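Omission of a single protein chain aside, the complex is shown with its protein chains in their original locations.
Here the chain labels run A, B and C in written order, and each chain numbers its own residues starting at 1.
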Amino acid sequence: MADTLNEARYELALANRIIAHEGVLDGFGHVSIRHPLDPGRYLLARSRSPELIEPADLLEFTLDSEPVTPPKGDMYGERVIHGCIYQARPDVNAVCHHHSHSVLPFCVTGIPLEPVFHMGPVMGQVVPLWDSRDEFGDTDLMVVKPEEGRSLAKTLGPHWMVLMARHGATVAGRTLRELVFRTIYSHANAEIQLRSMALGKIGALNAAERQRAEPRQLQPRPMARAWEYWTTRLHKAGALPPPVKSRTTVTRSNKRISKVRARRSRR
Amino acid sequence: MADTLNEARYELALANRIIAHEGVLDGFGHVSIRHPLDPGRYLLARSRSPELIEPADLLEFTLDSEPVTPPKGDMYGERVIHGCIYQARPDVNAVCHHHSHSVLPFCVTGIPLEPVFHMGPVMGQVVPLWDSRDEFGDTDLMVVKPEEGRSLAKTLGPHWMVLMARHGATVAGRTLRELVFRTIYSHANAEIQLRSMALGKIGALNAAERQRAEPRQLQPRPMARAWEYWTTRLHKAGALPPPVKSRTTVTRSNKRISKVRARRSRR
Amino acid sequence: MADTLNEARYELALANRIIAHEGVLDGFGHVSIRHPLDPGRYLLARSRSPELIEPADLLEFTLDSEPVTPPKGDMYGERVIHGCIYQARPDVNAVCHHHSHSVLPFCVTGIPLEPVFHMGPVMGQVVPLWDSRDEFGDTDLMVVKPEEGRSLAKTLGPHWMVLMARHGATVAGRTLRELVFRTIYSHANAEIQLRSMALGKIGALNAAERQRAEPRQLQPRPMARAWEYWTTRLHKAGALPPPVKSRTTVTRSNKRISKVRARRSRR
Partner (left out) sequence: MADTLNEARYELALANRIIAHEGVLDGFGHVSIRHPLDPGRYLLARSRSPELIEPADLLEFTLDSEPVTPPKGDMYGERVIHGCIYQARPDVNAVCHHHSHSVLPFCVTGIPLEPVFHMGPVMGQVVPLWDSRDEFGDTDLMVVKPEEGRSLAKTLGPHWMVLMARHGATVAGRTLRELVFRTIYSHANAEIQLRSMALGKIGALNAAERQRAEPRQLQPRPMARAWEYWTTRLHKAGALPPPVKSRTTVTRSNKRISKVRARRSRR
């Protein structure tokens, strides 16, 4: 169990760095996973830029986005984005919130983001748009209240990506690697759509093509190929996360897990 | 013969890396050559990102895109693109399939890609567009069936580059270096045409200019100059492929070749 | 006191390099701070490109933009931009003048720069445009005369960023880190607005959203997160400034400060 958790923590630090290194995230945005041993929790870093995340930065939260143990440092303000999606979507095990410069123009104009090339459907066959004004009026645009997180999760619905008007986007995945794949290739699709619309009238994939292309692109083989590629690029840049250490932490973590499991089994 | 083959394998790994390093390929896409000793075969990597390809990753395929010996790892799904072009075009000895972000807008809008500067005609004087819908209806857009590969090769016809609607492009060359040159400068032409069309009405090269410029740019001198440049850039980035090793493989390969040659001479 | 000044000098060299490294400044433009011990002075580098600035390059100027001691090297021609803003705005403690390629299109077309995503309001809720032609007619567009600096500061008014027609922009901050944050994210907002307007009609933040988002984004937590990110990126690129040295300089500087303070207390 310690191994599973340690591996997950390392992979999550890695995923944060990959998505930043590939240009989707800058100093802001965040990536989380559902706790591999306890579906009622999720792992998310303390308030730090994604490209700098180390396994030791990862904190545990309940699905109400409360820290399991009081953290020493600051926490991200928008964790409800993660918690509320995990609550609403048992099939989702990883979430990324970002402000990609390729995706934002769709959030600023309201023009629909559509799959325009064979890999585009990995963002889901339809990408809904959530506008904080609809339910909450004039806000500072941050998603920090539980009701804001729930509203966003509701608009996401059964899809895999939701645009957030004047703010950014949130992407979900069944696994962490699927999430990374969906995030990076939806960013690529947005860039290609932007460039295409500057040129002329676009012809997007039709419904049947989207339906066929999405599972095809999410097969293990292309996902493994991309993962090796992104990891190698990070490695070449000297930017891999440090290895998980702190036996103590792991032990403590295991103890906590054991308690939770004990508590849960008592119910 | 072992030397010729080893050299070809090294050059093919190098070409994969150059095209990726220059920004035309990302984690996906692939580059192949016709087997230097057996025109009825071609060399293509196992399923791996182009920037990571090593000579040891290269597999041999028949022109029906069947592996000559059962491979240990995965194979690219779209190898028929390569095999069918080698079958249809005896003058072609190298093929690249890619999803360049500069070329894709032409595949999404259907606006013709045209040579707009003196180096543009290296993509060929005319660039046809193939649409999977025309013959195959609603697919996942991947070119995996022999009939799909043959259809694509038919649209390529006597040209050197074919756009693939909602997917990408495929480029052919008489030699590997010519292919790399055609691929990188068609990508450049696409980028310049995109930027020009955002500015105003373009004036492309006329038919006579295209006809004169293509052979001029494909002379040995400019191609050698560019090859030295791309190779040096790769070298500076510490990204050259490892040298060909595995005497065993080579020996085995030679034995296979000898058998094939023996078999062929018997006919 | 020597520590405070030394720290400020190091931070100012660092800020110059960060803003350049993040692509807002190139070989030109400059960043200053109000003197941490004497509000009647400011610190600005000798004439040198921002990405190369070392603590030893920093000179002291009066708010009339006269050097406190005759400098050995050249001085920037446009220092009045800094001096006049410090004179007009006691709340401003740091100023950056730049020619960002994302912001310049707004200075060339006169199209208003508006906050289009949640972080945009860090450039201020309104960004005025100053045109040298209005008061000074046909000039070489450089802001070098005191009256030109005062005119620019007047157009800046109570805001935090002013566009300069056919020239660039000037950004102000209450602290150096706030200035860097405002500079880099106004550049990001400009890039996103540019890309959005190429796509369609934009929907910017409304007045109430701007008012709420600005203070939210300028809280210590996001600013600290970004500062760690930018500093780490600079560090990885081997581009941090050299440490402050020259005990002599510091001593001399302290003596000067003591004299000024003595003089000022005598008044």
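Descriptive notes on the structure:
Convention: a contact is a pair of C-beta atoms (placed from the backbone, for glycine too) under 8 Å apart; a residue touches a chain by one contact, two chains touch by 3 or more.
It should be emphasised that the depicted structure is a prediction, and the values quoted were computed from it without experimental measurement.
Though it is not drawn, the left-out chain touches B, C in the full complex. Which of C:141, C:224 or C:240 touches the hidden chain is settled by the complete complex: it is C:141.
When you scan B:32, B:87, B:132 or B:193 for touch with the missing chain, the hit is B:193. The chain not displayed touches chain B at residues 116-119, 188, 191-193, 195-196, 198-206, 208-209, 212-213, 216-217, 221-222, 225-226, 228-230, 232-233, 236.
Contact residues of chain C toward the unshown chain are 26-28, 47-49, 51-52, 74, 77, 99, 101-102, 104-111, 138-142, 165-168, 194, 197-198, 237-239.
The rule is simple: only the chains that are shown with their structure count from here on.
Chains that touch both chain B and chain C: A. Spacing of chain A relative to chain C, judged by their CA centroids, is 35 angstrom. The set of chain C residues that touch two or more partner chains comprises 198.
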